[in-house]
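Note that one protein chain is taken out, while the other chains of the complex remain in position.
Right, chain A next:
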């Protein structure tokens, strides 16, 4: 896992496009959240901007960081359209004899570490702009749903990009689009829950994350076969 973390970070920190995307993303997402102001009536005491921020744009920070890390890891940021991605990390990791889940977790860990400052910038900007005035909002069920959905989004995106059989940029773009589905699903559930039972949001998010992780681990085990065994 350390080797993959070292490798991912080395690639990311040397990529200009990575730094440009990482810097611009929180700024743009923070501005986009302001669009929530067009929703006239607050939902369960939550304004439209706060709803956009925690349900959509904070999880999108996770989605973006995971996409950046994954695409760097498979060399996809340097590819032309339709060109094949380099899967040698996968091959080398498999040859090292370690469980393949470790490789996925390393990508997830770096993506989470990258998502954290992005998330802090977005929230910081909104505190500065005055759209978040009550600090207790940052620990509310709505906020927790946003944080957990960020983790979920990182996990789903990394798993889809790394474990999908997508070997070229076209398929990877498709995988990236599909990974937006959990964010949309969570946003819908949160909006419904806000009106019915806000306290149910965090446990619900934990259940969703646990189920997603179980599915991904099962997929990971199924994707790679263990051919190393005694002939008997």
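The definition used in the following text is that contacts are C-beta pairs under 8 Å (C-beta built on N, C-alpha and C of every residue); 3 or more make two chains touch, one makes a residue touch a chain; residues count from 1.
Here is the rule we go by: contacts and distances are computed from a predicted model.
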| item | value |
| --- | --- |
| From "ATP-binding protein of ABC transporter system", "Imidazole glycerol phosphate synthase subunit HisF", "Arsenate reductase (Azurin) small subunit" or "C-type cytochrome", the hidden chain's UniProt protein name | "ATP-binding protein of ABC transporter system" |
| Residue in contact with the excluded chain [from A:96, A:170 or A:188] | A:96 |
| Absent-chain contact - pick from A:2, A:136 or A:195 | A:2 |
| Interface with the unshown chain - residue positions in chain A | 2-4, 6-7, 10-11, 14-15, 75, 78, 84, 86-98, 222-231 |
